[in-house]
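Only a single protein chain was left out; the remaining protein chains are all shown in position.
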Amino acid sequence: MSSILTVNGLQKSFGGIVVARDIDLTLHSGRIVGLIGPNGAGKTSLFNLITGVVKPDAGTVALAGETLNKLKFHQRIRRGLSRTWQNIRLFSSLPVIDNLLVATHDYPGERLVNVLFRRAHLARHNRAARDKAMDVLGKVGLAGVAHDRVADLPYGQQKLVGVARALMGDAKCLLLDEPMAGVEGQSYAAMQRVVREVAEHGVAVCVVEHNVAFIRDLCDEGVFMFSGAIMARGSVAELIRDPQLTELYFGH
Amino acid sequence: MLDATIILQILWTSLATSSYYVLFAVAFALVLKVTRLFNFAQAAIMTIAFYTAFVAVQWLAWPAWAAFAAMMAVTLAASYLLERIGFEALRKRGVSVMFVFVFTFMVSEFVAYVAMLIFGTWPQTIFPTIFWPATLIGNIAISAWDLPAIATTIGSLAALFVFMRFTRVGQFMVGVADNPDLAELYGINKRQIFLAAMLIAGVFVALGMFLYGTRAQVLPQTALSLMLFAIAATIMGGIGNIAGAAITAVVLGIIQNVSILVISSEWQGFLLYVFLFLAIVFFPSGLRLPRRKVRFGTATREIAPEPVAPAAESKA
Partner (left out) sequence: MEYLYGVIIIVGLYVILATSFNLIIGYGGLISIAHPVFFALGAYASAVLSRDFGVPVPFAMLAGMVVAFVSSIALALPSLRVSGDYLLIASIGFQLGVLEVIKNLRFTGGPGGFTNIPPFLIRDLGRESYVLLVVVVMIAVILLVRWIARSDYGRAMSAMQDDELAYASVGRDAMWMKIVIFALGSGIAGLAGALYAHYFRFIAPEQFEILQSAAILTMVVVGGMRTTWGPIVGALLLEAVPQAITFLHLPPSVLGPIQGLLFTGLVLVFMFFRPQGLVPAVDVWRAPQARAGKAEEFRS
């Protein structure tokens, strides 16, 4: 079981508020870690720090042995990170499938040179990308809406598209930010299935969630955060049973 | 070659003439700080201010004080209309930054063309002459314009400082500048505060244009260049930092004037654009003054210049 993502001594404050206190965290290939804690604990901030959206005051982030500290957000993604957003952030001007197509690891269409002169290369890539996109959409049960506008989908399906998009880049490490918030029914079951399958393929997964059932069913271990610091680690069952942690969680 | 007297003269004159630059910069910086809008329509207000005074003095033969009063009244009215009819409508629609830019820029252009139509394209000044009697103090010529100009500027800045620190509206302005949504939750009327900021900026613009128009020539397009100076000073001084903008305006004004010693006069206009470019390349966050800690509600927070680019998510 190899470690994919290593976080050491991550530290960050905004003004007087400490959002990350000396955070150490390791994500292993094939393991699903649940990141839990009350609002304001610093969970999404941690994702922002790991992905490079926010610059830390101290500490290192390494992916498969390579330090990411000097890399920009999009560069870290290309090294093998992937994330979803609390407020989804789909591309509203693109149909569902195009949201996925633009998220492949390499996107030759990003270079004008390819679009103008390397048509064959582009076509080959697009064929493969479309196959993959339809495959991923099929896994989350959305193959039928591939060409619909994003705005026409119900909230739960939009969230699934967000996760599907995050899977297009062949990431080594996947960070999911509250994927279940506002989701129920078939989308819920689909989400669980997809996350489990991704982990089985060797991806290191970390999920921020408030939905205790989801965490309990899915995660191999839990990490409890409070006020910017990691308070406890262990099996999810243990963490849930701990009365002190429960008080911290519901006390807010 | 470099006579001490000449240097001192240039320093003095540039200090005096930086007075209007400071006023324009502070007007721009204040509106940016409180409303978070780059008010490219400030050039329109500036143009309206100048030509009102011009018409009052040169066409209607009013005495200076009456012309000044008229200028102030018209400028405030224009600022009021711009805020209530223009910016409020844009805010209600939730338009993009591009929309606001095009709108404010076009308003300035529109006013410039109206001015061109009415007043023609030759240079004008408020009074028929821009020559003021000068007294020699230790070999330095001090013009009768200089001291009132400097006094006006310092006085206005002091008044603004007192206003923002010690009056209710002023403190509310700081609150809205820091966090408009939080301010609303505390019961502050954002609409009124935005209007107040625009009106105060209008006062500064009127003062600045009165000073400028009694010292230099004005064309319908002049305001656009002057506004550019204000923008440069605002950026270099730190967005959200009014004192920084004021100080930067003085420094830039002095540099521009002193540069006559090393570069020929026709290139002086170009210097401004070099400033602007350097400002963006080397000082994207501006030259910061030490941060002030402020109590707002129960949390103690530092007031720091906010970046213009959208901030990343941070809560959870």
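Residue numbering begins at 1 within each chain, and the chains themselves are lettered A and B in the order written.
Methods note: a residue touches a chain if its C-beta (ideal position, glycine included) is under 8 Å from a C-beta of that chain, and two chains touch if they have at least 3 such contacts.
This is a predicted model, so every value here is computed, not measured.
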Among B:114, B:169, B:199 or B:255, which residue is in contact with the omitted chain in the full complex?
B:114
Kindly state which of the options B:97, B:154, B:185 or B:261 is in contact with the chain not pictured.
B:97
Please pick, from A:17, A:62 or A:134, the residue that touches the omitted chain in the full complex.
A:134
Cross-chain touch to the chain not pictured, restricted to A:92, A:186 or A:246, is A:92
Just the residue numbers, please: which parts of subunit B touch the chain that's not shown?
38, 89, 95, 97-99, 101-103, 105-107, 109-110, 112-114, 116-117, 120-121, 221, 224-225, 228, 231-232, 235, 266-267, 269-270, 272-274, 276-277, 280-281, 284, 307-310, 312
Contacts of subunit A with the absent chain, listed as residue ranges:
51, 53, 72-74, 77-78, 82-83, 85, 89-95, 97-99, 101-103, 105, 107-110, 112, 114-115, 122, 126, 130-131, 134, 147, 149, 165-166, 168-169
